[in-house]
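Following this message is one structure expressed as structure tokens.
Every protein chain except one is present and positioned as in the full complex.
For clarity, chains are labelled A, B and C in written order, and residue numbers in each chain start from 1.
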Amino acid sequence: MDKNLQVSISPHLKQNISVQKVMWLVVLALLPAFIHTIILFGIRTIWVTLTAIITAIISEALMQLLFNKKITITDGSAVVTGMLLTFNVPPTIALWKVALASAFGIIIAKQLFGGLGYNIFNPALVGRAFLVASYPVAITSGWVKPTGGFLSISQRAAESIKTAGNQTAAKLVDTVSSATPLTALKEVRKAASNPEIHDTAVNLWDKLYSFDFVENAFLGKIGGCLGETTAITILIGGLFLMILKIIDWRIPLAYIGTLGVLTWIFGGHNGLFTGNPFFHIFTGGLMLGAFFMATDMVTSPLTKSGRWIFAISLGLLTFIIRMWGGYPEGVSYSILIMNIFVPLIDRYTVPKAFGGGQE
Amino acid sequence: MSISGLFVISVSAILVNNFVLARFLGLCPFMGVSKKLDSAFGMGGAVIFVMTIASAVTWIIQNYILNKFGLQYLQTIAFILVIASLVQFIEMFLHKALPHLYKALGIYLPLITTNCAILGVTILNIDEGYNFLETIVHGFSAGLGFLLALVMMAGIREKLELADVPESLKGLGLTFVTASLMSLAFMGFAGLV
Amino acid sequence: MRAWKEFTKGIIKENPVFVMALGLCPTLAVTTSAVNGVGMGLASTFVLLGSNTVVSIIKKMVPNKVRIPMYIVVIATFVTLVQMFMKAYFPALDKALGLFIPLIVVNCMILGRAEAFASKNNLFYSIIDALGVGVGFTLALTLIGAIREMLGSNSVFGMQLVEGFQPMGFFVLAPGAFLTIGVLIAIFKAIEKKNKEN
């Protein structure tokens, strides 16, 4: 009766989960946002996405060939990187620049470190940071209006602000209406300290913080990178992953919460507690960053306490960069900076083993 | 001198113009002593200590001796000698007065003489025209920035020890690539001050 | 043929930058262009030559205890000379290299050669050694500078290369410097390994 029995170490039951499954679920979670980008910006976003994904896969395979490693492009991780990179670039970006960033992210940030599981930095964000360093203009201008939307404030809203022959004020209104919301806010904040155009600036500031505007931002009818204009669909995908427990709820919650509270307290022009946290939550890359980039398993802390520290620091850093930094948006840099600290966080948040607290 | 001015100098030296990641100073110890966290903390502490004192001392020498007698061209020689003897002196002083601190920092002190970040900070203090207080704050912050970079790198390298890194990148190569990405991340601080 | 061996070893087998990882600060800081690389390389070579020469001559006169401070004074003197010379004749280059000219003093490569070679060898070989290491250093800096200039500014020694190519600004920035040298070191290591295997 002896058959060919399999012998292996316990446990003999395994959960029905695998690295591949995790990666493809992330891809699935990004699909609604991807479709959303097509609706907002047209067919072109398909080419942008495909370029990023294909370059990521090819780069991964080439590097694995170069280093004599097993080719693992079917694990889906390169696809995830490619897709995430797409959400980090403007809809008008030249395809070759996307390819360059995608290759840079995979080769430099992932394969040189040993491939899947060993990278310190999020490859997609490294790709984006490379683009910002190399082609700052390409990634911070040339915005196009999404279907049915506008960049930061609508033409009508802009016109309703009477500039009364004040040229500086008129220029400010022009600048603001052709920038992304966070850039607009930065301009407005700067202008508010100039007495000559203070009133106009405050007026614009209120417009940005208005309910109408936040609603539009939530629905994606504003300008920005692909991932900045799809808050609602990214949120849906993020919640999907959260329910499946692929990502830890602590990171998005603490990240978004920290930034929300800080911007509510310090983000307004009428003193403390006059900021509009929802403006800051639904504009920029926060949704994408909090749900899909900061939660990247490889580059986030191992322990729950570590994840709290990590996410709260992210909120703080993003707040600092948005308020006082040189860039209007700080999500991607905040995550890259905190990636550096993950090994340290992991090292100093080792929990006491069961029974270790009583000796 | 306003507090905010000092704050700007400090933030600049630690984050925006981090001595290692943006100014390329102190790279040899940065590469050499970042393998283990313990030694990174030790080296970083020693550097903060020496940088602060060296900044103060060289500022006095520059302003009260070199400038006074028109000997500015002797700056390089004078400063390097001051730093070398200062390190010697600190080493002796710690050994006698604070043996505990000496134990923690002692072995790193001799390496510091040739750390270009020290000479760099003293010269920068003069070039930037800082006053005495600013000089001290700058020296201390630069050291803090160095410590930060060193500790971050040590944390990452300890983790990379366990990674499946391609053979040719092991060690120095990957450490530089890591430094590159750290530096790239720190560009997010640009424009802060 | 010892002289030839002493000369060439510094260029490839013991290249101060790629193999020995010495003098890293200026290597990274000034190599935004090939010209800067050459300038820094030559300035360092001059100081190296001077210090090796003097150290080799005075090595027997210096008591062991004050050996290192003595070497530093020698090096600092030559650095001061270079500083004055550059300020007078190459003000633009002096400005580009800035802080890193005085910092040649603490370039561990120079003190290292004085301590490891010149203090143990005669004048002739000390000069050969200094030339070899200096050339190796200069070549390394020029190579890094050229690569960064090519990728980051689409030019080499100031001459434009490819029409219409949008250079990657990344490479002239700090992270580009770290990456370039990191990858070059890895390539050197891989080549060396290949050579050993064959």
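Methods note: a residue touches a chain if its C-beta (ideal position, glycine included) is under 8 Å from a C-beta of that chain, and two chains touch if they have at least 3 such contacts.
Throughout what follows, contacts and distances are computed from a predicted model.
Q: Considering only the chain that is not displayed, what protein name does its UniProt record carry among "PotH_2 protein", "Branched-chain amino acid ABC transporter permease", "Phosphoribosylformylglycinamidine synthase subunit PurS" or "Ion-translocating oxidoreductase complex subunit C"?
A: Matching the unshown chain against "PotH_2 protein", "Branched-chain amino acid ABC transporter permease", "Phosphoribosylformylglycinamidine synthase subunit PurS" or "Ion-translocating oxidoreductase complex subunit C" yields "Ion-translocating oxidoreductase complex subunit C".
Q: From the touch rule at the top of the page, work out which displayed chains the omitted chain touches.
A: When the full complex is considered, the omitted chain touches A, B.
Q: Which of these, A:F67, A:Y118, A:W249 or A:F266, touches the one chain of the complex that we don't see?
A: Residue touching the chain left out of view: A:Y118.
Q: Of the residues in subunit A, which ones touch the absent chain?
A: For subunit A, the residues touching the absent chain are 1-3, 5-15, 17-19, 21-22, 72, 75, 114-118, 248, 297-304, 346, 350-359.
Q: Spell out, residue by residue, where the missing chain touches subunit B.
A: 161-162, 164
FYI, only the chains that are shown with their structure count from here on.
Q: Please work out which of A-B and B-C is bridged by more C-beta pairs in contact, and write that pair.
A: B-C
Q: List the centre-to-centre spacing of subunit A and subunit C in whole Å, with centres computed as mean CA coordinates.
A: 42
Q: Taking the mean of the CA coordinates per chain, how far is subunit A from subunit B in Å?
A: Computed value for the inter-centroid distance: 34 Å.
Q: Mind checking the centre-to-centre distance between subunit B and subunit C? Centres are C-alpha means, answer in whole Å.
A: Going by mean C-alpha positions, subunit B sits 22 Å from subunit C.
Q: Residues of subunit B touching 2+ other chains?
A: Correct list: 166, 169, 174, 177, 180-181, 184, 187.
Q: Note the residues in subunit A that touch 2 or more other chains, in rising order.
A: 108, 112, 130, 133
Q: Considering only the defined contacts, which subunit A positions touch subunit B in the complex?
A: Its residues touching subunit B are 67, 108-109, 111-115, 118, 120-121, 126, 129-130, 132-133, 317, 320-321, 324-327, 330, 332-334, 336-337, 339-341, 343-344, 346-347.
Q: Could you list, by residue number, the parts of subunit C that touch subunit B in their complex?
A: Per the touch definition, subunit C meets subunit B at residues 21-22, 24-26, 28-29, 68-69, 72-73, 76-77, 79-80, 83-84, 99, 102-103, 105-108, 111, 170, 173-179, 181-183, 185-187, 189-190, 193.
Q: Hey, which residues of subunit A end up touching subunit C in the complex?
A: Spelled out, the residues of subunit A in touch with subunit C are 100, 108, 112, 130, 133-136.
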